[in-house]
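Below is one structure, written out as structure tokens; comments come after it.
Yeah, one chain of the complex is gone here, protein chain that is, but the others are all in their spots.
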Amino acid sequence: QRPAELGVKIGVLPSGEFNAITDVKGVKVGHFTFIQGDNVRTGVTSILPYDGNIFQSKVPAAIYLGNAFGKLAGYTQVKELGNIETPILLTNTLAVADASKALVKYTIALPGNENVRSVNPVVGETNDSYLNDIRSFPLQPEHFAAAIDAATSGKVEEGNVGAGTGTVCFGYKGGIGTSSRKLPETLGGYTVGVLVQTNFGGNLTIDGEAIDEILEQYPYRKQILGSVDGSCMIVVATDAPLDARNLERLAKRAILGLGRTGGIASNGSGDYVIAFSTDEGLRVPYDTSSPTLTQSILSNDHMSPLFMAVIEATEEAILNSLWAATTMTGFEGRTVKELPEEEVLKILKKAGKLKK
Amino acid sequence: QRPAELGVKIGVLPSGEFNAITDVKGVKVGHFTFIQGDNVRTGVTSILPYDGNIFQSKVPAAIYLGNAFGKLAGYTQVKELGNIETPILLTNTLAVADASKALVKYTIALPGNENVRSVNPVVGETNDSYLNDIRSFPLQPEHFAAAIDAATSGKVEEGNVGAGTGTVCFGYKGGIGTSSRKLPETLGGYTVGVLVQTNFGGNLTIDGEAIDEILEQYPYRKQILGSVDGSCMIVVATDAPLDARNLERLAKRAILGLGRTGGIASNGSGDYVIAFSTDEGLRVPYDTSSPTLTQSILSNDHMSPLFMAVIEATEEAILNSLWAATTMTGFEGRTVKELPEEEVLKILKKAGKLKK
Amino acid sequence: QRPAELGVKIGVLPSGEFNAITDVKGVKVGHFTFIQGDNVRTGVTSILPYDGNIFQSKVPAAIYLGNAFGKLAGYTQVKELGNIETPILLTNTLAVADASKALVKYTIALPGNENVRSVNPVVGETNDSYLNDIRSFPLQPEHFAAAIDAATSGKVEEGNVGAGTGTVCFGYKGGIGTSSRKLPETLGGYTVGVLVQTNFGGNLTIDGEAIDEILEQYPYRKQILGSVDGSCMIVVATDAPLDARNLERLAKRAILGLGRTGGIASNGSGDYVIAFSTDEGLRVPYDTSSPTLTQSILSNDHMSPLFMAVIEATEEAILNSLWAATTMTGFEGRTVKELPEEEVLKILKKAGKLKK
Partner (left out) sequence: QRPAELGVKIGVLPSGEFNAITDVKGVKVGHFTFIQGDNVRTGVTSILPYDGNIFQSKVPAAIYLGNAFGKLAGYTQVKELGNIETPILLTNTLAVADASKALVKYTIALPGNENVRSVNPVVGETNDSYLNDIRSFPLQPEHFAAAIDAATSGKVEEGNVGAGTGTVCFGYKGGIGTSSRKLPETLGGYTVGVLVQTNFGGNLTIDGEAIDEILEQYPYRKQILGSVDGSCMIVVATDAPLDARNLERLAKRAILGLGRTGGIASNGSGDYVIAFSTDEGLRVPYDTSSPTLTQSILSNDHMSPLFMAVIEATEEAILNSLWAATTMTGFEGRTVKELPEEEVLKILKKAGKLKK
């Protein structure tokens, strides 16, 4: 059972059907989870904005640098041109190059891309080296392809899967989490979906309750000072017709959701937000025979409900990642415990936070 | 009594002596409060990095654009050169030009500045036009000078004073608030002080409790959609020896504190963070006879505790502004009620949030 | 006679009818020139994107920071929202506040703006204090209004007029200059117009000829080291349907035109480029009753000819400002000589650069 099903209610907006990034129509997510022997605990997660040749018909996009101590690939071209032309892959820090190459090979091999000679792969990462033998480069080229092939719509697996296989969050086992919000029709009826790869620290707060302090974990010393190489990757999808400028503004708000979980975007935490719109009218054709693009875009003044939606969905996606992750033992025999859900539920109940 | 004195504990770090931006040694704050007749409810707040000729000996600084729907003056030069050369003034939206001119006149009139012919005034603003007849331009040149002259160290007045006289926050009366955090000596012993001018909306959350929802204010419709011209100005001071790059990173974290109060940085909210260091070794002399500056600066890896400090101090400063502000009637007979402190305390007590 | 009429050909693209920013249909320019007594040599130049209530129907825009040692007003909101809502004023450094206030007053007084309580004035500046007693604040509120009122289409006065009255460029008398380029129909047929306020230094180069070196002015010591408070304001207008992102890219290219004249964007030179599109289909209504805007925008891949156009027009506009400016004596009896046009023509002729 996910927190929302247990009565934990984050924010005021309703979720979509799956409470997942895939509630944004067309978006698909795939995982390749790699657990091997005692030391390999890593993986790959793919997010496909839609099912098709993304290079030939690019999606408007923006990447926000929450704290850019990280190795994300693809930022500069997205900033300049305002679009993404490949699936998005998340993986571990030292696998960014291999993931990038896999995306390039995937793209140039697609039917219709026979003459493509320039591709901008978008790859995010967090550092899973506490549980994973990252220096051994366990991920192989076929593993990235597998994550793309595995992408499906509907329910998304969370926790110790894909790029979240070996991550650590607030000192507990982190992983992949997802959530969504759907605006009422009077505010446009748009959906905002978020997927996170959680591997960061701070002062864990769940629905306003400072869990670490209550559990007497003395979070400050342990978490902050011990989490220098953490990170949080946040991917935001929406069907709202947003151009790159407003997608960047939307991406920027996601960090407020991270803040609400007690995250502090510490020096060593590479916190990036990748946002894209699935609106078909905003696709950018590779074939540039027409000099102009005719588009209907949402105006600035109608952005605020989307901002609220992305904050809520990010907060809940992070919580979901912690909830789904389970205790794991990995590299050099280290063990990271899962969030003690029973105790957390007691705390939330005592504070009147369980709505069921 | 301020919230902290009532047992509301925001975060894990201790505050400085005054729990105010003035806990950063040398920083002074002054207010000019202008309440006149039925329609004038505005003012000016000054923040002086130190007592002296700031133009001749500039302070390292950065301004972070949380959401730049606002008229703040001085951004571009601070970004380029990394320093501030005047006191900082906060005021209402339409008074930025007058405040800027006042700062220029103040600066060129200082002894030693007889030949100065270029000044970069830094002025922040929020829009108090709900309670204040902003189109009548009530503030006069001498009022800005008065706010500078009034600057003192020690205790800082909060609530309906200075630039916070007519502001509205989460549908309640907002105003000026301030708070500080002091790091333990093992983490450098530095102080971070924050002063806010609160005039924004969202989903009010106090120490993790969703006040609006509990009080059945249906915040979404009222607050978000009704607060298009809000804003939050945040001024951050620290004695930590930070250069402009790390000051920008520090400023960026302050927005996480705003997020923790339920702020969403709505489209119409001009949310800016101005951060400076008071470290004397980092002053930038106007006299450039020496080509190099020798400085001791904090390294990136030691920033995280400061990030946590600024998040906590911002969250508490916003709360303090709401707590200190009192019900006000102004322009066109409109009334904005103060935060119902008794009810809030009951909610916090019930949730186990009062530490006393 | 302007340089183009004398056979100086900058670049390969043709100019518009007036070889001026006003070749972009609808754009108007106005000057208020203030020469008084021995010491006042300053003024104001207005650029109106179109004739009408710009606040109610904003134009897409971007501002590029070439070197942000300057006091330009309005940057942050333009960056966030992607539009300009007032006429653009250029003036002297210490008059930015007064110009800003004049724009606010102008805007809130327009019919239809009775309830407007927030205005983002855009004001550029350069420092004319070598010839002008800038510390005396000679410009009065009515002078800014006069510059707006004086705005007309068609031919634009250049040289010692408006905001260029007291400026100095490459050690010679600078001022206002303008130029335009018109693309062939096969490349869209768009017009790009540029207006500059020249007050900067470097190594003067005219159509590739290093004038200073040839005239043995030892430019390095005199110009660079003596021009710390210079600046160049560049305003770019186009009828191409560009959104804010591509307008920023266009603005960025204008600096290459400055570079071709020998400008180096020295530390003290506040070099800003303000670009806007006059395309009526891209106007942003203040009335936000419709949530979406339907627009036809130029795609990234068709930007290159516009980039070439803005580089050429900027180079020629700077040259035109030098050509039109005449020797001036001002503050404290200082004299700045005009460009020695006869000698320059000889140099150009010798180098084979005169096309007539």
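Here the chain labels run A, B and C in written order, and each chain numbers its own residues starting at 1.
One rule holds in what follows: a contact is a pair of C-beta atoms (placed from the backbone, for glycine too) under 8 Å apart; a residue touches a chain by one contact, two chains touch by 3 or more.
Owing to the predicted nature of the structure, the values given are computational and were not obtained by experimental measurement.
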Q. For the full complex, which residue in A:12, A:104 or A:215 touches the chain that was left out?
A. A:104
Q: Tell me which residue among C:2, C:58, C:105 or C:249 touches the hidden chain in the full complex.
A: C:249
Q) From the list C:28, C:260 or C:283, which touches the chain that is not on show? A) C:260
Q. If the hidden chain were put back, which of B:29, B:68, B:81 or B:275 would touch it?
A. B:81
Q. Where the complex has a chain not shown, which of A:19, A:93 or A:160 is the residue touching it?
A. A:93
**Q.** Contact set of chain B toward the excluded chain (per top definition)
**A.** 80-82, 188, 241, 243-245, 249, 284, 288, 290-302
Q.
List every residue of chain A that touches the chain not included in the displayed model.
A. 65, 67-77, 79-81, 93-94, 96-98, 100-101, 104, 108, 117-121, 127, 129, 134-135, 229, 270, 272
Q. At which residues does chain C meet the chain that is not included here?
A. 11-13, 67, 69, 202-203, 205, 207-210, 213, 219-220, 224-225, 228, 249, 252-253, 255-260, 263-268, 300-305, 307-308, 311, 350-353
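Methods note: only the chains that are shown with their structure count from here on.
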Q: Please state whether the interface between chain A and chain C is built from the same residues or different ones, using more than half shared residue numbers as the mark of same.
A: same
Q: Find the geometric centre of each of chain A and chain B from their Cα atoms only, then give the gap between the two centres in Å, rounded to an integer.
A: 32
(Q) On a C-alpha centroid basis, what's the spacing between chain A and chain C, in Å? (A) 44
Q) Which parts of chain C, given as residue numbers and ranges, touch two or more other chains? A) 80-81
